[in-house]
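Scroll down for the structure; my scribbles are underneath it.
A single protein chain has been omitted; all remaining protein chains appear in their positions.
Up next is subunit A:
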Amino acid sequence: MVSTSSFPERASFPIFINNEWHESKSGKKFATYNPSTLEKICEVEEGDKPDVDKAVEAAQAAFQRGSPWRRLDALSRGRLLHQLADLVERDRAVLATLETMDSGKPFLHAFFIDLEGCIKTLRYFAGWADKIQGRTIPTDDNVVCFTRHEPVGVCGAITPWNFPLLMLVWKLAPALCCGNTVVVKPAEQTPLTALYLGSLIKEVGFPPGVVNIVPGFGPTAGAAISSHPQISKIAFTGSTEVGKLVKEASSQSNLKRVTLELGGKNPCIVCADADLDLAVECAHQGVFFNQGQCCTAASRVFVEEQVYADFVRRSVEYAKKRPVGDPFDVRTEQGPQIDQKQFNKILDLIDSGKEEGAKLECGGSAMEDRGLFIKPTVFSEVTDTMRIAREEIFGPVQPILKFKSIEEVIKRANSLEYGLTAAVFTKNLDKALKLASALEAGTVWINCYNALYAQAPFGGFKMSGNGRELGEYALTEYTEVKTVTIKLDDKNP
């Protein structure tokens, strides 16, 4: 276990541009806190528009035709990503420690899940670099026609605080694999692992300007990225509310390409013929994992009438047993919520559940007088119109609803504007395939939950997002297709 006393002493974490460390243009700094202890960890240079401008300039220069990055063999880009994976693996414990301190997630989760995902994602996309293939195309007429799959250009990436490093790697890996350069703004709550990654990027030998990291706030640095006229594409993970602003700003500025990974109110459908133990456990982890702070949170559990009471009883048992506490304690499954704002919002939604008539089965309040810990909470007898059944809670609250028929639950599951993930628990082949096809969700899990892999695309239907991350599909988001048509001389025999 790594204690905070081994944390490197720094005056403040600087901004990373051109493989160098910079102070903010304004001289301003902001603090980043440990949500578990509520103590300040350190200060970070606060980037704003001028710093974003500087970063974009560096990224543009690195993207110029003839630059080292543009001239590099695709296979070599892949090698650099692979070597970055090796360094992340080397420094896995440091990164997991930083992530835990900064975000409050249990250390073992950070080490075994977040960092594992980072390493695998980097290696997966490292392999794609020299396999990004255009086509030669049999068009009409006496011409030769082919496509080039070029990098888009300078890509902005705005990343969230729930899986800070992992969500950054989900963007960085495909972006770099396709030959782009990047300007990143990590969440203001959790900038540290991104900045540490900057030092590894430099160590591996990515040319200066290929990756730039500007910590700061959404309305300042984030907005500067969304409306920057020299950024060709933006990728954002966060709330639907802010996602809409990002897309609006992109349109108003330069029509930069947009990918969005937004919120969810994800249905988890448990049929009467399901393996009930499996369903209970998956639904439990599905909603409570990461303190409930997942875009994939299973925050509407629909259980078929016949097994409803049993399911609720077992879920409550699980919730009551869930160990909440210090994220560095190996027994802890649930740490603190990220900050006061989220904490307040969750408690407000819990209150609405009580007020609107849901049955509070367990939990329902904060853990102690101080701190950002909330008791694992289960509501039953939840109906579709209640706020806890419609709004994204992003906290340790499990609403359990009842259903009678498959057709009915399909309609109810699809009735919201969200559409990120869905889960189905059943042993019946036809039911599984039918639900998989009917649910309006970018990912459907059958008899499992949070099964995410670098090879499989991930993203939202409807207002849960635009576009896909991971898998081969991610490459489309980071390439711009150019068609080249060469007219041949009709006179040549």
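In this section, contacts are C-beta pairs under 8 Å (C-beta built on N, C-alpha and C of every residue); 3 or more make two chains touch, one makes a residue touch a chain; residues count from 1.
Please note the rule applied: contacts and distances are computed from a predicted model.
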One chain isn't displayed here; going by UniProt, is it "Large ribosomal subunit protein bL20m", "aldehyde dehydrogenase (NAD(+))", "Cell division cycle associated 4" or "Dynein light chain roadblock"?
"aldehyde dehydrogenase (NAD(+))"
Tell me which residue among A:15, A:41 or A:80 touches the hidden chain in the full complex.
A:80
Can you name the residues of subunit A that touch the chain not displayed here?
68, 72-76, 78-80, 82-83, 120, 123-124, 126-131, 133, 144, 204-205, 207, 429-430, 433-434, 437-438, 454-455, 472, 486, 488-489, 492-493
